[in-house]
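For this depiction, one protein chain was excluded, whereas all remaining protein chains were kept in their positions.
Note that the chains are named A, B and C in the order they appear, and that numbering of residues resets to 1 at the start of each chain.
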Amino acid sequence: MGNYRMGTPKKTASKKTTEKKAVSAKPGKSEKIHLLTQMIRIRQMEEKTYEMYTKEKIRGFLHLYDGEEAVAVGIIENLDKEDGIVSTYREHGHALIAGMSMNSIMAELYGKAEGCSGGRGGSMHLYDKKTNFFGGSAIVANGLPMAVGLAMAYKMQNRNSISCCFFGDGAVDEGEFHESMNLASLWNLPVLFVCENNFYSMGMPFELAQAETDLVKKANAYKIEGAAVDGMDVMAVYDASVKAINYIREQKKPWFLECQTYRFRAHSMFDPERYREKDEVKEWKKRDPITTFTSRLQEEGLLDEDELNEIKKRVAEEVEESVEFSEKGTDEPIENLTRFVYSDEPKTLNKSK
Amino acid sequence: MGNYRMGTPKKTASKKTTEKKAVSAKPGKSEKIHLLTQMIRIRQMEEKTYEMYTKEKIRGFLHLYDGEEAVAVGIIENLDKEDGIVSTYREHGHALIAGMSMNSIMAELYGKAEGCSGGRGGSMHLYDKKTNFFGGSAIVANGLPMAVGLAMAYKMQNRNSISCCFFGDGAVDEGEFHESMNLASLWNLPVLFVCENNFYSMGMPFELAQAETDLVKKANAYKIEGAAVDGMDVMAVYDASVKAINYIREQKKPWFLECQTYRFRAHSMFDPERYREKDEVKEWKKRDPITTFTSRLQEEGLLDEDELNEIKKRVAEEVEESVEFSEKGTDEPIENLTRFVYSDEPKTLNKSK
Amino acid sequence: MKELKQQKMTYRQAVREAMREAMIKDDRVFLMGEDVGLYGGCFNVSEGMLEEFGSERVIDTPLSESGFTGAGIGAAMGGMRPIVEIMTVNFSLLASDQIINTAAIQLYMSGGQFNVPLVIRMATGGGKQLAAQHSRSLEGWYAHIPGLKVLTPATVEDARGMLWPALEDPDPVLIFENTTLYNYEGYMPDNGSIVDISTAKVRRNGADVSIITYGIGLHKSLEAAGILAEEGIEAEVVDLRVLRPLDNETIFKSVSKTHRAVIVDEGWRSGGISAELSSRITEKLFYELDCPVERVCGAEVPAPYARHLEQASLPQPEKIAETIKQMGGLHG
Partner (left out) sequence: MKELKQQKMTYRQAVREAMREAMIKDDRVFLMGEDVGLYGGCFNVSEGMLEEFGSERVIDTPLSESGFTGAGIGAAMGGMRPIVEIMTVNFSLLASDQIINTAAIQLYMSGGQFNVPLVIRMATGGGKQLAAQHSRSLEGWYAHIPGLKVLTPATVEDARGMLWPALEDPDPVLIFENTTLYNYEGYMPDNGSIVDISTAKVRRNGADVSIITYGIGLHKSLEAAGILAEEGIEAEVVDLRVLRPLDNETIFKSVSKTHRAVIVDEGWRSGGISAELSSRITEKLFYELDCPVERVCGAEVPAPYARHLEQASLPQPEKIAETIKQMGGLHG
């Protein structure tokens, strides 16, 4: 796992990040620190959303990403700004790394007019047109066909963009996974299928849900190539996604990437977690993508304590600001309840070319 | 293909046939002649339904089975009477070999009260409770979950029955195939999945619909074992199904059998057949399961001309009788239009145990 | 006379007890669905049942709504009495092929040979800030389909009492449990009650107007009736209980008495079950009505997440009361 031939993705600049930090295929110190920073941003944001949920500032379902940060960061950092991203209800991390501001995410979680969807979507439905973030869907597996369609559009328009679709291990069981994989392969579409295998779909252990647990084999049964990678190791994911993205752009074919990871928290805020042992969680926490990568950078002499503290401080400020922003946010006027059921745009009959 | 270790199915008696002819795993003369007879029964019945369609005695969609007879016969002859069968809209052959009378099939195609479903179902929806024939479904792939459920019931009831599910190559593309295969494998259910691969789903060539055309590989991706067999050779199918059924009953696991076959006629009576060359049909007709098996039996000295003529004559009589029966059939009274939307049985509240 | 012992329990417990009771009484009954076992049910309904009945009768399924709903159909046809749980009605869209193209029509297509004694339970409704993909009320929509029966228990007693007759019913029955009701508490006779699954029930008597409703709407309507009573308007509240087939008799009887009707339905208005009720009443009682039948329904929007928006989109007791006060010729 994680031992890939390095390649150079078509565009190495991480246009997806808010900070537009350049990251090369062989990342150096600053790129690596950037990756770490991105993971810390997710973690701290999630911790804050947890806190705000307990304070009832955030309601509904809240699915946190703690433990899985290396996946979003390792992959999205290698995507181009024009690439489309399709995600699930566990998408705060993806959204943030795709380049959405923490303010607009947090405000959406608060249900404020200043949120990305004006409070209509909430935690499970973050969207951002600017960064080609095509939303979190809360129907398991139903983003996959959309990702296939986006790739069709890119191909038809002769763009070199790809669509990148995140989904859980549970999504693999659904029929829509099957249909989407076949279509993408059959039509040679530029889709990066990223299975975030955290070994549970809610309380269902992966091995009780899948007759065949080698997911790459499953992908192969659609003639899609792929790989499994240690999803707790951001560099492994990063390298795997460089390889994947190069393959997709060059071969004009889909790729399947299984990232083996773990969620440290409950499935959602309602989950009594009867289905797993505390010890199991403890074991996995030893592989925390942030602490392990931090140690690695420190061992490699790329990061000292001051730098780390500085990063954490900056991120903490960003998080605090997003909370302040959301606290000050306004309510979407009730008169707007029915707005966006249909487009405001009038019938365009006379605009026909 | 077709070169299987022979085994003895749990029950060798072909309880499924109307004639209850015994067929052993190493079939002798009379069993082989029985297999031929069964194929001829299907063929002649189908030819008659075709004729009656052109005479407007039969209406709606009519999907004929000509060319594929070896599949139904080679498999169903090895099933036990208690085994469940789930089929599609191209199910006349399955229904007949399962043990339904030609009368009740033909009368149903005529839309008569004497048909198996009283004229409510027609060609695509033959059902027979007596022979555990759970119907033709005209929604591609939607019989697979039902077959899984039947197998669950058999397993829960500690019966040694299996469920046998016929579906086309087109069904493999649907999500319900994926979900059903996974469930059957995961739960070790006694399901015989029979894919009748006739290389087209309506006008869609198989290789344009499937990224991976090796269907057994697909089955393997659910950890289901299986085999592909020459579906134009009744003995090959027979042998393959003996092996499959033994495996299922002994191992208590599903099995996937791909029967490579061909339909000689158009998809349905409305099909202009633009998508395939006449020559292709001609080529396949050289492998007609009936003529080839007839020659083989003749070469082996198991069948002489008189016997053959006698069989054909008997079958022709059966077919004629079914037409007469249907012609004399009555119309279901219009007052019965809403009958069977719900069961007649009253609320059984007080029958609680 | 034997003292009628009453037991207090939540709607959630009532559903659980109903399932336990059925599984104890009849070994053909089993429960199958996503997270019904290890997790204890996504709404905690089946907590403890895996431990009690084992994994052969409380079956955790992979995420395959079509697959396991269809498997439920097959198992029912094979002689079992499955209870299939689909977490929420929103996900049932993935199984609608099996529900509509298979379960609802096997009996008819087979000319009466194969009935499908299947019960499908699903959570329904909004009000929990779960947004557009988790908050629909589609029970009225399913009630459009011949061959299905559609139950909407609104009380603890019905939540407990409707399951057994549903399982005894030879045909497929959908049971819709409103998520907001799971924590609702009520009393019921010690051993549960025998209830039927064919009639509507008058839950409050009144002479001035009939509020026809079901599910969560019952509770909002009773609240509205309380508000109205303070102003001297006596509302009768009819709990439909069953959306297909509708119990015309009880509905018509009430409206014949009050000459006014309001339908309360959290589902969307256009083409909802509210329209059917309004039409039926008007068709039958046109000349007895003092004013047109009114409908108080959910706003026709995908459910928004923000609380103030979502609450504005749902029928509220005040809105129901207000609508009634505006009706022609009402004293009060």
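As a convention for this text, contacts are C-beta pairs under 8 Å (C-beta built on N, C-alpha and C of every residue); 3 or more make two chains touch, one makes a residue touch a chain.
Source: prediction; values computed, not measured.
*Asks:* Missing chain touches which shown chains?
*Replies:* If we consider the entire complex, the absent chain touches A, B, C.
*Asks:* Which residue from C:R121, C:K220 or C:R244 sits in contact with the chain not drawn here?
*Replies:* C:R244
*Asks:* Thinking of the whole complex, not just what is shown, which of C:A76, C:A131 or C:V173 touches the missing chain?
*Replies:* Result: among the candidates, C:A131 touches the missing chain.
*Asks:* For the full complex, which residue in C:G74, C:G112, C:G126 or C:G140 touches the chain that was left out?
*Replies:* C:G140
*Asks:* Looking at the full complex, which residue from A:Y53, A:Y110, A:Y154 or A:Y275 touches the chain that isn't shown here?
*Replies:* Here the residue in touch with the unshown chain is A:Y154.
*Asks:* Using the touch definition from the top, which of C:E34, C:E294 or C:E310 touches the missing chain?
*Replies:* Final answer for the missing-chain contact: C:E294.
*Asks:* Going by the touch rule given at the top, which residues of chain C touch the chain that is not shown?
*Replies:* So the residues of chain C touching the unseen chain are 66, 90, 93-94, 96-97, 100-101, 104-105, 108-109, 131-133, 140-141, 143-147, 244, 246, 268, 270-276, 278-279, 282-283, 286, 289, 291-295, 300-302, 304.
*Asks:* Could you list which residues of chain A touch the chain missing from the display?
*Replies:* 84, 86, 115-121, 125, 127-129, 134-135, 137, 139, 142, 144-154, 156-157, 163, 175-176, 179-180, 182-183, 186, 339-345, 347-349, 351-353
*Asks:* Go through chain B and note every residue touching the omitted chain.
*Replies:* 59-61, 111-112, 117, 119-125, 137-141, 170-171, 173-176, 201-205, 208-210, 271-272, 274-275, 331-332, 334, 337-338, 341
As a working rule, only the chains that are shown with their structure count from here on.
*Asks:* Taking each chain's centre as the mean of its CA atoms, which one is most distant from chain A?
*Replies:* Ranked by distance of C-alpha centres from chain A, the top chain is B.
*Asks:* Rounded to the nearest whole Å, what is the centre-to-centre distance of chain A and chain B, using the mean of the C-alpha atoms as each centre?
*Replies:* 47
*Asks:* Can you work out the whole-Å distance between the CA centroids of chain B and chain C?
*Replies:* For chain B versus chain C, the centre distance works out to 40 Å.
*Asks:* How many angstrom between the C-alpha centroids of chain C and chain A?
*Replies:* Taking the average C-alpha coordinate of chain A and of chain C, the gap between them is 37 Å.
*Asks:* Can you pull out the residues of chain A that are in contact with at least two other chains?
*Replies:* 173-176, 208-210
*Asks:* What positions in chain C touch 2 or more of the other chains?
*Replies:* Each of 62, 64, 66-67 in chain C touches at least two other chains.
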